[in-house]
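The complex appears here minus one protein chain, its other protein chains still in place.
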Amino acid sequence: MKRAEVACVLAILIWTGLMLREAMRLNIGWEASGPGAGFFPFWLSTGLALSAAAVLVRALRSPPTERPFFPRGALPSLLKLAVPIAGMILAMQVVGFYLAGALYLGVSMRWLGRHRWPLVVGVSLLFPVAVYFVIERWFLVGLPRGYLDLRPPF
Amino acid sequence: MEALGNLLFGFTIALTPYNLMVAASGVFLGIIIGVLPGLGGTSGVAILLPMTMVMPATSGIILLASIYWGALFGGAITSILFNIPGEPWSVATCFDGYPMAKQGRAGEALASAFVPGFFASLFGILLFTFFAPPLAELALKFGPPEYLAVLLLAFSTFAGLGGGPLEKTLVSMFAGFLLGTVGLDIVTGEPRLTFGTIDLLAGFSFVTVCIGLFGLGEIMVSAEESLQFRGVQATIRLREVWRVVRSLAEHLRTFVMGTLLGFWVGVMPGTGATPASFMSYGLAKQSSRHPHKFGTGVPEGVMATETAAHAAGIGALLPLVTLGIPGSPTAAVMLAGLFVWGLQPGPRLFVEQPDFVWGLIASMYIGNMIALLMCLLLVPFFTAILRIPYAILGPLIVLFSAIGAYAVKNMMLDIWLLLIFGVVGYVFKKLAYPVAPLVVALVLGDMTEEALRQSLIMSDGSFTIFLTRPIAAALIGVALFIFLLPMLRPLLPQAVGGSRAAPLSGR
Partner (left out) sequence: MRSRGPLLLWVILTAVVLALAGASVLAERPAEAAWQPSKPVEFVIQTSPGGGSDVYARFWIGIIDKYKLSPVPVVPVNMPGGAGAVALAHLHSKKGDPHFISPTLNSVITTPLLQKIPVMYLSEDLTPIVKMMMDPFLLVVNPEQFKSVEQFLAACRQQSLTAAGTGSKQEDEIQIFAMQNAFKCQPFRYVPHKGGGDVAKAVAGKHADFNVNQPSEMLPHYPQRLIPILSFQKERPKEFPEATTHWEKGINSQWAALLDLETGLHQMRGVIGAPDMPKDAVTWYEDMFRKVWETPEWQEFMKKGAMQPVFMRSEEYRKFLVRFENNHVKVMRDVIGWKLRDDLRPR
């Protein structure tokens, strides 16, 4: 838990550093008629860095706890969830929402839920069709088509 | 009682079978749009705008307004059932609604959203019916300094929101503010914190961040547990509805405060229901006898948020009709409608197009009533969704969240951000960083900076502008009082021993 705490603070600090560097490119001072464009980004980043440092100090001082960040068996099931999502978004970049969504749904149902094949196939085919008609046709909201610019064949 | 006569005239228009049908279908569409995350009332109204061109203007506005009412009701449903805010203004509904659902009190939570929301709408419509022109005059008196004062008021009510260790609350808050500054600076037109990219010029969208932090974060937390939604039973029995109605009397202060606050923030152009919902939640928590219970599933939390959101939704239409200024983004789309139908908003609209104005006002009563009934009837259907096995439901939620995130700006970047903020939400939850301050800072932060900088340009950089303008000065005084209240309370004689300070300083 302590290690996770420290790692999280370090990640925040790195991000803050990047933001601070971006903010420095703007006018961080106070002009005649109020704060410059960079004033708030700069001082907010500074405030964030200081608060994160305070978290770090407290975390380092606190006694190590027995409780791990990931309870037993948590990491695998977490990865089982997150990796398919990341994969789906990657696939979406290429083949668009419908195919990527159907595949993701199918994989999750089969792999995580161990549902029977007919159900898996049925749901993952029905889903894109339903979404296409409701979201894209009815509500006129376009969905990602990916680099291949795939469109439903109807 | 000229207004009463006009209102009756309005009902003769709104109650024609065609207009009733239009209202009912609008409400139904609105509920669906409200339920789908990211597809907000604003896009719903915008999508149907071209369709209204073939309708008479009155039916057109009834359709658009009814979508809005439906979306206001629908937004609460996914917040409560899945911790996914269907609409920006129902983010605060998650805070207590979702814990309630997890405890098996989804039905009660939904009733606590719908019923007070309906009464708040009703209250707002009454104000609209009888006081629209003077309220519009008052709204004009609110310039940038007054906006800043109102926003400070919002922040003051949130002083005790954290609930985590102080430094973690600060981290969360600063991060939210910082994310809010990304994009094109409104005062100088310069890109800020965009790392030279074009996609970031648009800034971080509140919807994406919220769906990620709350929705996806929650799915990840439950993934490590058992891939199950636990103990959710949710049918609304009539008894439950009745109990909520009766509890309204108990929480009268929360209800009235939320409604008035929401209505007024709605009337102030450019703010909309979202800040109102946060303010009302914060105020309800601060003034509660058990503030520490907020966030663990108290019906007042849901009630406070939803009353303010609904009242603000009504209020936002007031400056639209009377001044031609939209009170919220959704109202902005409706304003477009007015132009499309060849109408000129403003005071003369009441004189020149009485059937339009009073038909709209009458349809507000009817639309909200239809929305309440429809929602109560649809609850069993929505809760049946929870019985879908998790391995199907989880991915479906993820996919709908992706649609929602993408729909805001039509950018793939937002879908990636969804995943990133999902991970952030998960880590924050595990390490006890409170998430609410981040969200509030993100939604109110850039508005506050804008109001401050506009005010200072007006005064050539002098802060006296906030003291010389009576409304601004008074509101800032109230904000300071509320902010200091937790510290002052021990000094007040009657409060000795009874109250506990807000858990800001707790660890």
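So that you can tell them apart, the chains are marked A and B in the order they are listed, and the count of residues begins at 1 in each.
Everything below uses one rule, namely that a contact is a pair of C-beta atoms (placed from the backbone, for glycine too) under 8 Å apart; a residue touches a chain by one contact, two chains touch by 3 or more.
What you see is a predicted model; the values in this text were computed from it and never measured.
K.L.:
For a quick check of understanding: of A:L60, A:V83, A:A130 or A:L148, which residue touches the chain that isn't displayed?
P.N.:
In the complete complex, the chain left out is touched by residue A:L148.
K.L.:
Quick one: which of B:L201, B:L252, B:I388 or B:L484 touches the chain that's been left out?
P.N.:
Checking each option in B:L201, B:L252, B:I388 or B:L484, the one touching the absent chain turns out to be B:L201.
K.L.:
Among A:M19, A:L44, A:A59 or A:V120, exactly one should touch the missing chain; which is it?
P.N.:
Per the contact definition at the top, the residue touching the missing chain is A:V120.
K.L.:
Can you work out which residue in B:I186, B:A474 or B:L488 touches the chain that's missing from view?
P.N.:
B:I186
K.L.:
In the complete complex, the non-displayed chain touches which residues of chain A?
P.N.:
Chain A touches the missing chain through residues 33, 99, 102-103, 106, 116-118, 120-121, 125, 140, 142, 148-153.
K.L.:
Can you list where chain B touches the absent chain?
P.N.:
Given the touch definition above, chain B has residues 42-43, 45-46, 49-54, 140-144, 183-189, 191, 196, 198-199, 201-203, 269-270, 323-326, 329-333, 335-336, 339-340, 342, 344-347, 409-411, 450, 454, 457-458, 460 touching the missing chain.
One rule holds in what follows: only the chains that are shown with their structure count from here on.
K.L.:
How many angstrom lie between the CA centroids of chain A and chain B, rounded to a whole number?
P.N.:
The computed centroid separation for chain A versus chain B comes out at 24 Å.
K.L.:
Which residues of chain A touch chain B in their complex?
P.N.:
Answer in residue numbers: 4-5, 8, 12, 18-19, 22-23, 26, 31-38, 40-41, 44-45, 47-48, 51-52, 54-55, 58, 69-71, 73-75, 77-78, 80-82, 84-86, 88-89, 92-93, 97, 101, 104-105, 108-109, 112-115, 123, 127, 131, 135, 139-144.
K.L.:
Can you name the residues of chain B that touch chain A in the complex?
P.N.:
Per the stated touch rule, the residues are 33, 36, 39, 43-44, 47, 165, 167-168, 170-171, 174-175, 177-178, 181, 185, 187-188, 190, 192-195, 219-220, 223-224, 227, 389-392, 394-396, 398-399, 402-403, 406-407, 410, 412, 415-416, 419, 422-423, 426-427, 430-431, 449, 452-453, 456-457, 460-461.
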